[in-house]
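Some notes on the structure that comes next.
All protein chains of the complex are present and in place, except for one that has been dropped.
Naming follows writing order (A and B), and every chain is counted from residue 1.
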Amino acid sequence: MKRRRFGELEIIAHVLRSDPLSMFALAIILIIIFTAVFAPLIAPYKSDIWGTPRPGYKFLPPSLSHLFGTDYLGRDVFSLVLMGARISLMAGLVVVTLSLLIGCPLGVIAGYFRGTALDETIMRITDMFLALPPLLLAIAIAATLGYSLTNAMIATAISWWPWYTRLMRAQAASLRERPFVEAARGLGVGELPIVFRHILPNSLAPIIVQATMDVGSAILLTSALSFLGLGAQPPTPEWGLMVNLGRTYIRNYWWYATFPGLAIFVTVMAFNLLGDGLRKALDPRLRIIRRLL
Amino acid sequence: MEKKTVAAIAVVAIIVIGAIAGYYYLVVMAPKPIMKLLLTYHITDPDEMKVAELMKAELKELGIELEIRGMEWDAQWALAKSDPTKAQHIFVMYWWPTILSGYDFLVNCFHTEEEIFFNDAYYYNSDFDDLIDIGYSEEATNSTHAMELYKEAQEMLIDDCPAIFFYDVDNTHVINEAIIGYVDNPAYPHVALCYDLTPPAGETTFYRAEPAVIVTDLDPSTQFSNEIVIICGNMYESLTWVNPDGEVVGVLATNWTYSDDGLVWNFTLRDDVKFHDQTPMNSTAVKLSIERTTRMGMGASFIWACVNNITTPDPYLVQFNLNFPAPLDRIAAASYASWIFSPKVFEQGNDTQIHEWLYPSAGPPGGIFAGDSPYDVGTGPYYLDEYVPGGKVVLKKFADYWGGWEGSHYETIYNEYVEEAATRKEGILGGTYDFTYMLAKEDLESVDASAVAKVVDISSFQNLLGFLNTKREPTDNVLVRQALAYAVPYQTIIDEVLVGYGVQSRGPIPAGLFGHIADLFRYSYNLTKARELLTEAGYEPWTSSMSMAALLAYADSLIPCFYIMPYLVKRKWGYSPTYPRGLSYPF
Partner (left out) sequence: MGLLTYVSKRIILSVLVILGTISITFFLSRVVPSHPEVLWVGQHPRPEQIARAREMLGLDKPLYVQYFSYLTNFLRGDLGQSIRFKSNILSDILFRLPATMELVIASFIIALALGIPLGVISAVKENKLVDHLTRTVSIAGASIPVFWLGIVFQIVFFGMLGILPLTGRISPEIALENPITRITGFYLIDSLVTGNWPAFADALVHLILPAITIAAYPLGLCTRMVRASMIEVLRENYIRAARASGIPERTIVFRFALKNSIVPALTALGLSFAYSITGAFLVEFIFSWGGIGSYLTYALSSIDYPVIVGVTIFICVFYVAINLILDIFQAVIDPRVRY
């Protein structure tokens, strides 16, 4: 009989399973991913997703045939919201991935070579970007690049990466002192291989937690940019854009602004709950439990 | 490897290969768009956005892929003025006249220009230019012939189709029910002549909620923007005025005559008019005002281009000697650059110094214009009392106004910049505001039905055009342009976008202006005709079943990661679908 080793993943899975909120959040996220992938197939009004107007059906209130009502050109809001899941999820993933790709290598290098000029430069640049509230920098960049969803994603990623650099730096700096790193150095392994084969993989855990929650925050930020008119343009069914377009009509046709915003709320909340659960699961105290096992 | 892992990999591989295969199948089977066009519209205008979306859907039926892009005005214009072979294919824009004649539309939008200004279709037709130039010179003296020339010119425009004429939009101003005497005049957009209004009992302040920042310039010679609502007829006056029925009446002038050749005009002035700084008005003031406006060459000063010189044979008689015959009485009633102001301003120095005194470029000292301001030197019934940039503008009654203050009049006009349409609507329904406009068209019916406010709906001189780039493929082909004109769902636009508050245009000149032809041929929504024209032009437009196939091919976007597929396909087969097939999202 093989002795089972409790890997990190198993611990995480175990802890998560016992936390009902996190399981709930995970379920919601899976539903959202499913919606994002299959939106064009499951939407009740398939042509509406692509922006085809439907004259004569303008601003119908929510009903059985139109769950979330219709918009200013008669399109079914429920179908639009489903499609928006794809756009928002893509935006969130792209932003986080870009930020990770930029921020992590920089952070690992800064942390490993801590105290040197390289570290100082990287940290000063990071500070410069951190000096601005995220939305503001994103606004400035998006205003420059032009108003589109791609540019909004780029702008958000540019204002986001410093956080990962900071996090990675702290991780890398603490890992640097660990025995296994010293051993590797003693064996004559070069600096860069140490950084990327030993330090980077082992510092991923808190990054993953942060990244999970950040998908939610990235969705919030890109939809905020679209809300201001700097991101996706009509007729893209992006949630933030729909909330903005619906603003003029909140007195008489409240559904057009309400439901997309609700979708944002539910999505971001699910990611945050999951991230919170993951954080508890990766709590260092649990490592003690693992060693005891 | 464990069996579980092998099974998992196998399942994933099957899904991925199946998806790829399905995608390629659909890519090959789906019909390709026959051409790709770019349409730009003004990003802050929801009506233009809806028109663009409707166009996109209709052109998709023909197999034309239309990318719609909302841009800021200066960006849109800069793109149009750049290299015509790279400019947008369709430039959607509103136009309204300064010179109150159809000529304004014809000359600004379609006259040949060395450096493109508003002729964003790049329409160079010297025959057309001659027709309208001669027509303008005969408007005053031989209007029948002028009309014939304008008709021929417009028929040229319909045949060559350098622009789509979407609609003439109505003015939809909302005013409190209890106010009597409001007359909506399309010649002066959004102006309410407060002096002519009778307030309800006990009210002395007229509240206006403005959808845009009003003041960008307070110099009557150069201002050319929204400040018309406070300047026109309220702070400043001109020699003449155009009634809503098109008749020219005198304001500061009582009477005018012109010579047979139309080159000499004589205006007799009122003798009881005082400027806000108590200087009396006379012919010298008129001469100096107009000369300064022409000299500075800004704003709408071009309206005086026909004037050679001005003489003042008598303190209350002004004589204009023109370079070419022009309807000067109508010109003097223009909504900009026609204002007569006090000659006392010339004590402030040269033109630039006066401009700086009237509207300091560093902004008002202390942030606010206030008190018995010198910043307004007009003759109108109200003077500028207070102005907070980007905020409110307050006008107060000028006690020595030549019209007198007998009867019931408003004493204060309070303009406030209220950005949100919803807030303006609530304000007017709640009785806070007395006047506003640019509410969401869908709300107008309920506002009109309420007991508090009413909607004054009349046709205006404003129309929406879509310039078609005649210098860029494929819109350089007249057949393609005509096909596009047949593809516009005109009635749907009127019903869905304007909610009935507008009509389809008949050519470039709206009804009510000289040159409008009531039975001019106009395009109608006819996709069959559009297909015929496209076939004639050498394209193969989609049939309706083909557009259905394209719709089904949307499954190719099943897995978002296959966004990369189109680029691979492009490299392999030289074909470039944009995502998704048949339509492009600015993703």
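List of remarks:
Here, a contact is a pair of C-beta atoms (placed from the backbone, for glycine too) under 8 Å apart; a residue touches a chain by one contact, two chains touch by 3 or more.
It should be emphasised that the depicted structure is a prediction, and the values quoted were computed from it without experimental measurement.
Looking at B:D376, B:E416, B:D443 or B:E496, the residue that reaches the missing chain in the full complex is B:E416. In the complete complex, the hidden chain is touched by one of A:A13, A:L30, A:L101 or A:M128, namely A:M128. On the side of subunit B, the interface with the absent chain consists of residues 43-44, 72-75, 77-78, 98, 115, 117-118, 205, 207, 213, 216-217, 224-225, 297-300, 302, 359, 361-364, 367, 389-391, 414, 416, 418-420, 422-423, 426-427, 432-433, using the contact rule stated above. Subunit A residues in contact with the hidden partner, per the touch definition given at the top, are 21, 124-125, 127-128, 131-137, 139-141, 143-146, 216, 220, 223-224, 227-230, 240, 243-244, 246-247, 250-251, 254, 257-258, 261-262, 264-265, 268-269, 271-273, 276.
Definition applied: only the chains that are shown with their structure count from here on.
One inter-chain figure worth recording: subunit A and subunit B are separated by 42 Å, centre to centre, where each centre is the mean of the chain's CA atoms. Across the complex, subunit A is touched by residues 43, 46, 49-50, 52-54, 56-57, 60, 68-70, 420-422, 425-426, 440, 442-443, 446, 489, 492, 495-496, 551, 554-555, 557-560, 580, 583, 585-587 of subunit B.
Note for the complex: subunit A touches subunit B at residues 36-38, 40-41, 46-47, 49-53, 55-56, 58-59, 72-74, 86-87, 90, 147-150, 229, 232-236, 245, 247-253.
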